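Working notes, beginning with the structure itself.
Removed: one protein chain of the complex. Kept in place: all other protein chains.
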Amino acid sequence: MPRWGMAVDLDRCNGCGACVVACHAENNIATVGADEAARGRANHWIRIERYWEGEFPDVRLTFRPVMCQQCGNAPCEIVCPTYASHHTEDGLNAQVYNRCVGTRYCANACPYNARFFNFFNPAWDKPLHLQLNPDVSVREAGVMEKCTFCVQRIRGAQLQARADGGELRDGDIQPACVQSCAVRALVFGDLDDPDSEASRFSRSPRGTRLLEDVGTRPNVTYLARQS
Amino acid sequence: MTYPPAPLVDDGLLRPLVRRSSSPSPPVISSRIDSDLLRPLLLTSSRFYVVAAFFGAFVLAGLVAWISQIYFGFGISGIRRPVYWGFYVTNFVFWIGISHAGTLISAILRLVNAGWRRPVTRCAEAITVFALMIGAMFPLIHLGRPWLAFWLFPYPSERLIWPNFRSPLVWDFFAINTYLTGSVLFLVLPMIPDFAVVRDKSTGLRRRIYRALALGWRGTPRQWHRLETAMQIMAIAIIPVAVSVHTIVSFDFSMAPVPMWQTTIFGPYFVAGAIFSGIAALIIAMAVLRRVLHLEAYLHPVHFENLGKLLLVMALLWGYFVFNERLVTYYGNGPAEMTVFFRTQRDSFAPLYWTMVVCNFVVPLVLIGIRRFRTITGCVLASGAVVVGMWLERFLIIVPSLGAKYLPYSFGTYRPQPVEIVITAATFAAMALLYALFTKIVPIISIWELKAGEHPSPALIPPATEEHRLGELHL
Partner (left out) sequence: MSAVYGLYPDGRSAQEAVNGLRAAGIADRDIVVVSSQPMEDYEFGHMDKSTGMWWFACLGGVVGMSAGYGLVTVTEASWPMRVGGLPTVAWWPNLIILFEMTMLGAILATIVTFVVSALLSRGRLYDPAVADGAILVGVENAADDWAAVANLTRALRAPPGARVKAL
């Protein structure tokens, strides 16, 4: 059984935001409009956090793409009363929209603020409504949602591999953000396969995990120059 | 079920209450108890309807607000990422806290057989039941899809999936369920003999209704013993349940890895705060009842003084817990914790924080600690401050932590919207309305318990207790 994970090379990320756009397109994430976005209700399953280091004029700009960290010990899963948030066998932190009653407890428990609430029924600005992905359900008002590591692509690739009678090779599965990253800052793969690219990166001495001290055991590794 | 028969012999004793004069020489006080305490049930002035309509209008507005929130979507509230809990959960914790007034106070005072409790217990237990009903509404109101709330109940469903017993929200469901069941029964049990009194003193439809409510109560020694034993068992059972309820409410916060939430002190801190706000609510309710229903002969300054002293103790305990919580955080000096710490201590939430400290600590200490101010007015003023302060406390536990959770990029804040404010106001109106209606249906002071306290047998009660001292005051 694989354990899906991701490695993010912060030294490669240039903050272009292609991953954010790709994620919106792939996962049918509603656009909320300028007013709601100003109130902090824009739902970006992956976001580019932008930090400045140092004092002006000696400033260095760094970017950190943050998505659901697919934690091994996920705080969001424990607190969900209806098992809408639970752990799959392949290490994914799954969200079952139809089971969600909208307590929003999972979002409070998430240290990464990687969970999003549908305040209204989803809507898309024209012509975005013409490019909805048929593999992903849309979420009604009152439901939590979050990055799934593009589980529809994972399952699709697994089914395809089984149909072809072959093995799933490293790199066969690419979540939308990974696929769209021009500088290959994002790498996705099986962490239990010692030869996969993601696995090798996650063991890199440059690697750290986000808020490791909270004890969530994330499956996303951030690689950065150690100063 | 056997109901008592119609009077076997009607010897003219069933006269209207007001003209009743020559019953077989009942004790004088006793007759006054009946007429004083049954008056609100039998006579209703037009002022009552005005008050009921006033509060009813607020409740209606709250209902409209909730329906519009369901209809238009949760977005019309002020909730936003990352502050996903706001006024609703504040109200939930606050009202569940208020509910600790009654059952806990009356159960403890019953167990230690404090004589001065007798006129107080029912007011307190009624607060518990109503506050709990209101508080238990909020998990529903704050749900994204409230029409699916029953998915939290443990029942075998076609979805083949049960609630997650590892979730604090499911613990909440069990705890509130047990507490509400226990509190309602704890309130209703000692009402049965009083229903029998109303049954015997009224006529017509009211008589038929109270005959059903009295459940065939006659008042044999067997019934009295069973009632008192049942009350004793309930009192013993309800105290740990009450403690568990607010501990579990605190677990809603302390089980999540959120700065300033994940702390072991939250259990006792919340329980102490709950009793604190509960006593304050009880003092206010008693003062209003005393004034409106003219119960000056039953609710004496000594009751307010005793409850005021309890309030003072809880204020000190509250201060102690807050100091503990703050000091440990300060010395831990974690970056995430310190962000929240200074947010409340000196940044954006500081005005609210220091208002809370003044309301919860300084005001009670001054108004109740100094004997000259420890009057009914003083106690009520202090209680009002405490209710405000405890509401702020719950708000300040929830919002600043959620708004400053670890990653500075996603910090945020929260501003309540009209829908939340209206619903919050409606809950206070609902409390007042339910309480007003309750006084019209049930004698607000337990008649039989008051009478039972009239004849303290010197052989059974040591002379130096509170009971004896108050017995001389004809309580």
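Read from first to last, the chains carry the letters A and B; within each, the first residue is number 1.
One rule holds for everything that comes next: a residue touches a chain if its C-beta (ideal position, glycine included) is under 8 Å from a C-beta of that chain, and two chains touch if they have at least 3 such contacts.
Every value quoted in this text rests on a predicted model; they were computed, and no experiment measured them.
Among A:His24, A:His44, A:Arg64 or A:His86, only A:His86 touches the chain left out of the display. For the chain missing from the display, the contacting residue among B:Gly182, B:Pro259, B:Gly308 or B:Pro400 is B:Gly182, taking the whole complex into account. Checked against the hidden chain, the listed residues B:Phe54, B:Trp224 or B:Phe323 yield one contact partner: B:Trp224. Only one residue from B:Trp162, B:Phe342, B:Phe373 or B:Phe411 touches the chain missing from this view: B:Trp162.
Although one chain is not displayed, its contacts with chain A can still be listed: residues 71-78, 80, 83, 85-89, 217. Although one chain is not displayed, its contacts with chain B can still be listed: residues 1-2, 4-5, 7-9, 11, 13-14, 20, 23-27, 30-31, 34, 154, 160-162, 164-166, 170-171, 174-175, 177-178, 181-182, 185, 189, 192-193, 196-197, 199-201, 215-230, 233-234, 237-238, 240-241, 244, 248, 448, 451-452, 455, 457, 460.
The rule we apply is simple: only the chains that are shown with their structure count from here on.
With centres taken as mean Cα positions, chain B sits 45 Å from chain A.
Residues 72-75, 79-82, 84-85, 139, 142-146, 148-149, 151-152, 159, 161, 163-164, 166-170, 173, 252, 255-258, 402, 405-407, 409-410, 412 of chain B touch chain A in their complex. The part of chain A that touches chain B in the complex is made up of residues 36, 39-41, 47, 49-51, 64, 66, 75, 78-83, 99-105, 107-109, 111-113, 116-121, 140-144, 210-211, 214-216.
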